[in-house]
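What follows is chain A.
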Amino acid sequence: MPLLTLIVFTPLIGAILIALVPVREVRVLRGVSFGITLLTALLGFLVWQEFDPNQAAFQLTESRPWFELPGALAVNYSLGIDGISILLVSLTAFLMPLVLVSASQSITTRVREFLVWLLIMEAGMLGVFLATDIFLFYVFWEVSLVPLYFMLGIWGGERRLYATLKFFLFTLAGSLVMLVGVIALVYLSGTLDIAALTQWAGTQPLEVQGWLFAAFALAFAIKVPLLPFHTWLPDAHTEAPTAGSVILAGVLLKMGTYGLLRFGIAMFPLAALEASTLFMILGALGIIYGAFLAMAQTDVKRLIACSSVSHLGFVVLGMFALTGAGLRGSVLQMVNHGLSTGLLFLLIGMIYERRHSRELADYGGIAKVMPLFAFFFVFSVLSSVGLPGLNGFVGEWLILLGAFEASPVLTAVSVTGVIFGAVYLLRATRLMLFGEITHTENKTLSDLTPRELGVLTPICLLCLVIGVMPGPFIQRTEASLAVIEQRLDAARDQQAARVELDLPDDQKPESAR
Partner candidate 1 sequence: MVDLLFYVAAAVSVLCALGVVVSANPVQSVMMLLGSFTGIALIYLLAGFQFLAAIQILVYGGAIMVLFLFVVMLLNQGDPVALAREQGVLHKEQLAGGLAVAGSALAVLLVAVARTDLPRPIFGYLWPEGGLDPLLGMAQAMFGPYVLAFEGASVLLLATAVGVMTLAKRQRNKPVAAASTSEEASA
Partner candidate 2 sequence: MNVPTEHLLILSAILFAIGMGGFLLRRNMIVVLMSIELMLNAANLAFLAGARQHAALAGHWVAEGPVMVTFVIAVAAVEAAVGLALVIAFYRRKQTVSLDRLSPTGAASKAN
Partner candidate 3 sequence: MSFESLQDLYLGAGPALAPLLWLTGGLLAVLIAEITPGLTRLRPAVVPAALLGAAWSAGQLIAEPSGLVLGGTFMGDSQTGAFTLIFLGATLLAWGQARHYYGQEEPFLGEHDALLITAPIGMILMAGAQDLIVFFIGLELLSIPLYCLAAFRRTRDDSVEAGLRYFILGAFGVTLFLMGAGLVYTTAGTLNIEGLGDALVALTTPLGSVGMALILASLLFKAGVAPFHLWVPDVYQGSPTPITTLMATGTKAAAFAFLLRLAPILPSEAGLPLGIIGVATLALGNLGALVQTDLKRLLAWSGIAHAGLLLLVISAAVSAAGTNQQAEILNAATSALLLYLLAYAFAAGGALGLVAWMEADGEDHTQLSRWQGLGSVRPGVAAGMTLFLLSLGGIPATGGFLGKWLAFSTAVRADMLPLAVLGALTSVIALGYYLRVIITMWMKPRPESWAIPSMNRPLAAFLAGFCAAMVLALGLIPGFVLGPLF
């Protein structure tokens, strides 16, 4: 059974189906699309089951010739899954039905359009994680931009047009540079197969790896987003409808970190070694900077968005520590951030629907009238600040441990993020939930509905499961990460040999970058 094709195309076919349903049949539309995402989630679970944790290479692979580019390059439609992507694929499949349910309340205009975009988006994101042909990857990479663009632009907040444009152009700028990198890579190596490309690129000298790495890394750094390229994120998050925010935080940003891992570190180990300090610094800066931004926000959604910058700083920090623990942690933390920040955005969305405000000042004391909401909010906050026993801790701990091996100083700097994280999130919690109710509108707020509970509970449970038993999750990534570590070790040897060789010529390795 072509499982991976099924999982990518189910939402796509679903989108077409949805498009055929009359606009007025809102219930049917929602039902069908929920069924489709549920089916996809089921397929995702099957993939999770079928996945062999001991195999490092791509598995469940499928490949069919697509077309041939001039220069005798065969583009294939080929899918596969390995330890780097399994978690993200499962996460995407898992989150989508919940997002859809949450959207069924908030989205009341142009429902069909919304659902179509949502499903296309799911297909795009799954495609990004599953493609093993770089052309196919790039196609999915950019295609997944478009649905969010529409979701943001049509169903977003007041400044949505500004935010959409910014989001799209920012990401596109990176993507286009990456396109040049992809092209260069493809024509230098003569293949489009990602596994083969990885093999090829690993054998290249630093000069070649460096440029290609830079081209790729820029795109991913924007997507993540890393420090100087982050300003699109708060705007996009703030203006996006809840579903958009959840997907953006939950999956879309992970495309950046996923790319950094697959196309940055795994593909160009030498360059990654050279760049590791820079990226760790950017990650650490991102942690602190994002936290400071979050501390200053008065808009709770924007605050969470800024916290994303901080959290993803952790992921990058751990990833570019290039150590076993760091890699594991960052892969796991991608999922964790998706869950906990997704939760927070869902909750903000739920309260926004009741109150139509995102200003912290408009709340206060709502724990009294919405105790369940308060419970889930605090839970999410705790998951987000990395409380041991919940998912965030495992990832963060591994990341910091891994980073510590590589750079104790930067880790020491980053650890303060743990403190600041508590500061801004608890501040938000306090201002929203605690104290007296100062606004009379808040006195009549109704607590979470069963439907909302149904959305939140599975995610919370997953947070808990990952927190106490991350084994099955980490284990599935181990084989693939081990290969990356081997490549890095080989590159380290190479680097050492190179430094020895170059030493007489006045410290070349620095300038060689």
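How these were chosen: all candidates are chains of the complex that A comes from, given by their letters.
The definition used in the following text is that a residue touches a chain if its C-beta (ideal position, glycine included) is under 8 Å from a C-beta of that chain, and two chains touch if they have at least 3 such contacts; residues count from 1.
All of these numbers come straight from a predicted model, not from anything done at the bench.
Colleague: Once the contact definition is applied, which of 1, 2 or 3 turns out to touch chain A in the complex?
Modeller: The candidate that touches chain A in this complex is 3.
Colleague: Sort out for me which residues of chain A touch candidate 3 in the complex.
Modeller: Per the stated touch rule, the residues are 66-71, 110, 135, 138-143, 145-146, 149-150, 153-154, 160-161, 164-165, 168-169, 172-173, 176-177, 179-180, 183-184, 186-187, 211, 215.
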